[in-house]
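A protein chain is absent from this complex, but the other protein chains hold their places.
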Amino acid sequence: MKTRVGIIGATGYTGVELLRLLLHHPEVEVTALTSQKYAGLPIDHVFPSVMKYLRLQCEELNADQISKKTDFIFTAVPHKTAMETVPAFLQRGKRIVDLSADFRFQDPAVYERWYQKHTAPELLKEAVYGLPELHREKIREARVVGNPGCYPTGALIGLLPLIEKGMISFETIVVDSKSGVSGAGRDVVLDSLFCEVNEGVKAYKIFEHRHLPEIEQELSRLAQKKISVTFVPHLIPMDRGILTTLYVRLAQKWKTEEIWNIFQDTYEKEPFVRICPKGKLPSTKDVKGSNYCNIGVKVNEGDGRLVIVTAIDNLVKGASGEAVQNMNIMLGYPETMGLDVGPLWP
Amino acid sequence: MKTRVGIIGATGYTGVELLRLLLHHPEVEVTALTSQKYAGLPIDHVFPSVMKYLRLQCEELNADQISKKTDFIFTAVPHKTAMETVPAFLQRGKRIVDLSADFRFQDPAVYERWYQKHTAPELLKEAVYGLPELHREKIREARVVGNPGCYPTGALIGLLPLIEKGMISFETIVVDSKSGVSGAGRDVVLDSLFCEVNEGVKAYKIFEHRHLPEIEQELSRLAQKKISVTFVPHLIPMDRGILTTLYVRLAQKWKTEEIWNIFQDTYEKEPFVRICPKGKLPSTKDVKGSNYCNIGVKVNEGDGRLVIVTAIDNLVKGASGEAVQNMNIMLGYPETMGLDVGPLWP
Amino acid sequence: MKTRVGIIGATGYTGVELLRLLLHHPEVEVTALTSQKYAGLPIDHVFPSVMKYLRLQCEELNADQISKKTDFIFTAVPHKTAMETVPAFLQRGKRIVDLSADFRFQDPAVYERWYQKHTAPELLKEAVYGLPELHREKIREARVVGNPGCYPTGALIGLLPLIEKGMISFETIVVDSKSGVSGAGRDVVLDSLFCEVNEGVKAYKIFEHRHLPEIEQELSRLAQKKISVTFVPHLIPMDRGILTTLYVRLAQKWKTEEIWNIFQDTYEKEPFVRICPKGKLPSTKDVKGSNYCNIGVKVNEGDGRLVIVTAIDNLVKGASGEAVQNMNIMLGYPETMGLDVGPLWP
Partner (left out) sequence: MKTRVGIIGATGYTGVELLRLLLHHPEVEVTALTSQKYAGLPIDHVFPSVMKYLRLQCEELNADQISKKTDFIFTAVPHKTAMETVPAFLQRGKRIVDLSADFRFQDPAVYERWYQKHTAPELLKEAVYGLPELHREKIREARVVGNPGCYPTGALIGLLPLIEKGMISFETIVVDSKSGVSGAGRDVVLDSLFCEVNEGVKAYKIFEHRHLPEIEQELSRLAQKKISVTFVPHLIPMDRGILTTLYVRLAQKWKTEEIWNIFQDTYEKEPFVRICPKGKLPSTKDVKGSNYCNIGVKVNEGDGRLVIVTAIDNLVKGASGEAVQNMNIMLGYPETMGLDVGPLWP
C-alpha cells in the first residue's frame, strides 16, 4: 500500500515542486494539500501545470482532518508557521520533513538570534538536520527532519570533504553564491517583479543572510570547532539554480588532482553528488530540475589557494528534492525513488 | 527484456531530450548513440547533465554495428541525412521514428519543392505521419514514422477538431506561432547567439517556413479539400516552448462554450491534450518539460471570430516526447510510459 | 530659458523613462516629480539609476504647488486618476501630455464602455490623439494630448499607409502583438513576478483588451468607415519591446516591392519610422531604448495576403518617447530633440 502524503503549504514554489516529484513517486500517493490563500480551489486552478493528472482540492490546515488521510507530512510553510504546525502532526503520530528554518538549529539561542522566539524548543533536540550526505543515519530514525536551506546545501556539500579531514584553514572561508529568483519564493513583492530582476545582478544581505548561521552550525559541528564564514548571496535573472563559489586555503600545497581524488572518494557512493571530470567546472544548467549537486575544484598550485564550485537546483536538491530524499531515507525506500528523472537540458 | 534503443544523432537538442526521456522509460534501454561531431567521446562529456547515470560513448554511424545492439531506432539527424540513413536500418529489420522532415510528406513532389530531391521516395508511401491524435492506428503498424515538426504539432492539435467537423471557414486560417530558441537547433550560427536573441522578438520566414506544407498536408487530408493557411513563426527569448495563436472564422455563430465542449469531447481520452478551464488561456510555462499540449479557446460571440491558443514544449510534444509516444504506440507499451513526469514549474 | 517640466506619477516605468529622456533634453529642465507612494523620498532612492545626476525629491500631487514651478506637464498616472488631475493643470494654464487612456477617445461613450464614467467629457472634444504620424498638425496647437497606448502605436503605424489609400480589405484585419513585461507596469501583482513570467509565453485578454477600441477609433477615422479588428496581445519574457504582426488582405494583387514602396514613401520624412530593407524583417532588439518604429512587409504574391511587422520599444515610442515627441511638437522644438540616442544593442 502506498504511503499517503500531505503537503502543508502546497501553493508556493517548493510546494508545487514537491507535487511534481511526489506524483511521480511509485510508493507514494498525495492525499492532502493545504493552502491558506487558495483553500477551496482545485490545485490545477492554482497550477495549470498539474491539470489532468492531479484533481485534489486545496484545503484549510486542520491537523485532525489532514492526519486522518495521511501517513507522512511535508510542511512547506514559512518559518514561524512551521513550528506552530509541526507539533500537532507529531502528536498525531506523523513523521515530518519541514522545509522551513524552524527545525534546522540545535541551539534555540542561535535560532532566536536570527529569527524569533522558538515555540517548540524541546523538539530541536530530536530534530535532525536533513542533509543526507552528513546525517543519513540519524535521518533514518528521525520523527522531524529540518530540511536544509538552499544555500547551505550547496555550500556544505562543497566544504565538508575538506573540513572533516581538516585540510583547509578555517579562518578565511568565503562563500559567494548566485541564486535564481525562485529562491525568493512566491511572495508578491516589488523586488521579485520581472522588470526589477531581469537583466541585472546584485548582492544582498551581506553578512546578514539567515542561511549563514546554518552553514556555520554544520561546519563547526563537523570540525568540532567554531567556524565563521563570509557568506554573500546574489540574485541572478533565471528561474532555478544556485552556483556557489567557495574560496579556501589549503593547509598544505596539495595539487588539484589530489583534491579532486578526495572529492571523488567522498562522494563516490552518494547517489546525487557528481564530481565534474578534471578540468571541468559545473553549471547550474546541468542540474536543472534534478536532485544532483555537481562539483568542480581547482587549486592554484604553488600557494594552496583552492576554489570549489558547486551547482544545484535550489528547488530540488536545495529544497523539495532533498525533502523527498529525506522521506525516502525515513521510510526505507530506495533513496533515488521518485528522483530518477534527469536534468532538463536545455 | 527491455527494448534496446539506438539514437542516431544524439548530441543535438532533440537527441539529448530523447536521452532524458528514454533513460527514464522502464521498458527501454539506450544501447547506442551516434554523433558525427563527438564520436569517441563519452556522452557525459558532451552533456554533463547525464553524468553518473549514463556512461555510453558516442560512436560513428555504422548501420551494421548499431543494428547488432539495438531493436529500435530514433533518427535525430538533419533532413537529407535522415533519408540516407533510415533505409539501412529498415533493411536490417529495425522500426524507426525519424525526427527530421524526410518522412512526413505523402507526396514526394511537395517534399522536393520545399526541401530537395528525395532519395527514398518509395518509403513515403508507407511512412506514417506521427501525430498520434490523428493517426494512432496507422502508427501502431508502421515501420517508419515521420515525427511531426514542432510548429505543425501545435497548429494541428488546435485546428483538427473543427476542421474535421467542417465548422470553420477554410479560407482565412492564420497561424501565428511563437517559439523558444531551442527550436533553431544546436547549430553554431550568429543568429542563435545569446546576445543576438535575448531581449528581442522577431518574425522570420513569413510564408516560407518549411513547416507550412506540413500543416497544409494534414489539414487538407482531414478536410478532404485543399487548405492553405497563413503561417508566421516568431522567435522568443526563452529555451523551450511554442505558443500558437490560431485565428479562424466559424461557419456559424457558435458560442465559446459550444466550441469549448467540442474540444473537451475530442480530446477527453487523449492522454497528452489538456483543455484549459473556460475563461483560461494556456502558457508554455505550464507544459515545460512535459508532453502535454494545453489549449484555450475564445469566440467573439456575435460575429463568429474564434481564437484558439495552443501551448507545447517544442522539444517534448513538438519533438522527442512525441517520438517516444510514437514508439510506445508502435511497440504496444502504454502510451504515457516514460512520459509521466509533470511540467517543471517554474 | 529652459522649459520647466513636471512629471505627475514619476515612479512607474513610464515615469522613470520620461526622466531618462527629459534629463537629456537640452531645452527642458525637470523641476517637479510627484509620487503617491514615494512622496518625501529623493528620486534616486527610488531609482538608483539616476543617482548623481538628478537630486529632486518626490512630492505629493498639489496642482498649485506644482504649477508654480513648471511650464509643462506630463501625467503618467493610471487612467481615472489622470482625468481627475489634468483639468487642474489646464486651469492653471499648463499644456499637458497625458500618458493614460483618459484623453485618447473622441467619443465618451466608447471610453465609458471600456473604462468607466468619464469625469471630464468636455475635454475629449479638444484633446488630440497623440500619434504624430497621424495628427501632427493638431498636436501642435493642442492643450491636452492623449498619448497613444503602446499596442495602438505599433498597430497604427503599420496599418495607416494602406488604410488611408484603401488598399486592404477592412474585414479581416488581425493584429497579433507580443509585448515585453514592462508593458504591464510596475504594479506589484503575482502575474508580474519573475518566475511566473520568465521562460513562458501566453496570450491574454483576447477580444477584450482596452487598446482594441483605440485601434478601431483611429482606423475608422482614417478610413471614414467603421473598422473592426481582431486583436490579441501576448506577454513575452523580456523587459521592453512590442512586435506586432499584422495579417491583412490586399484589395489587388500588388507585389511586395509595390507595398514596400508605399511604406517607404509614406514614412520617408518621418524621423522615427524606419522601413527595413526589402527582404528584411524587424526585431524589437533593433529599437530598444529608442523612439524608432521599424517596419517590414511581405506579400504572398499570387493571392494578395500581406503580412506587416512593426517593432517598437513600448516604453519609448509606445509611451514616454512618443510623449516627448509630442511635447517637442507642441513647444516648437525640433521633433527629435532629446530623442536622438540610438538603440542599445545588444
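The letters A, B and C name the chains in turn, as written, and every chain counts its residues from 1.
Keep this in mind: a contact is a pair of C-beta atoms (placed from the backbone, for glycine too) under 8 Å apart; a residue touches a chain by one contact, two chains touch by 3 or more.
On a predicted model such as this, the values are computed, not experimentally measured, just so you know.
Here one chain is not drawn; of C:40, C:166 or C:342, the residue touching it is C:342. Remark: the omitted chain is touched by one listed residue; of A:78, A:271 or A:346 this is A:346. The chain omitted from view is touched by exactly one of A:71, A:196, A:218 or A:335, namely A:196. Residues 172, 174, 176, 178, 180, 195-196, 198-204, 206-207, 228, 230, 232, 234, 236-241, 243, 245, 247, 281-286, 288, 296, 298, 300, 303, 305, 307, 309, 311, 346 of chain A touch the missing chain (whole complex, contact as defined above).
Think of the hidden chain as still there; on chain C it touches residues 13, 16-17, 19-20, 23-24, 45, 47-53, 182, 199, 239-240, 274, 276-277, 280, 282-283, 285-290, 292, 294, 340-346. In the full complex, chain B touches the omitted chain through residues 13, 181-182, 186, 188-190, 192-199, 237-239.
Keep this in mind: only the chains that are shown with their structure count from here on.
A simple rule picks the central chain: find each chain's mean C-alpha point, then take the one closest to the mean of all protein C-alpha atoms, which gives B.
The pair of chains sharing the greatest count of C-beta contacts is B-C. Centre-to-centre, using mean CA coordinates, chain A is 35 Å away from chain B. The set of chain C residues touching two or more other chains comprises 195-196, 198-199, 237-239.
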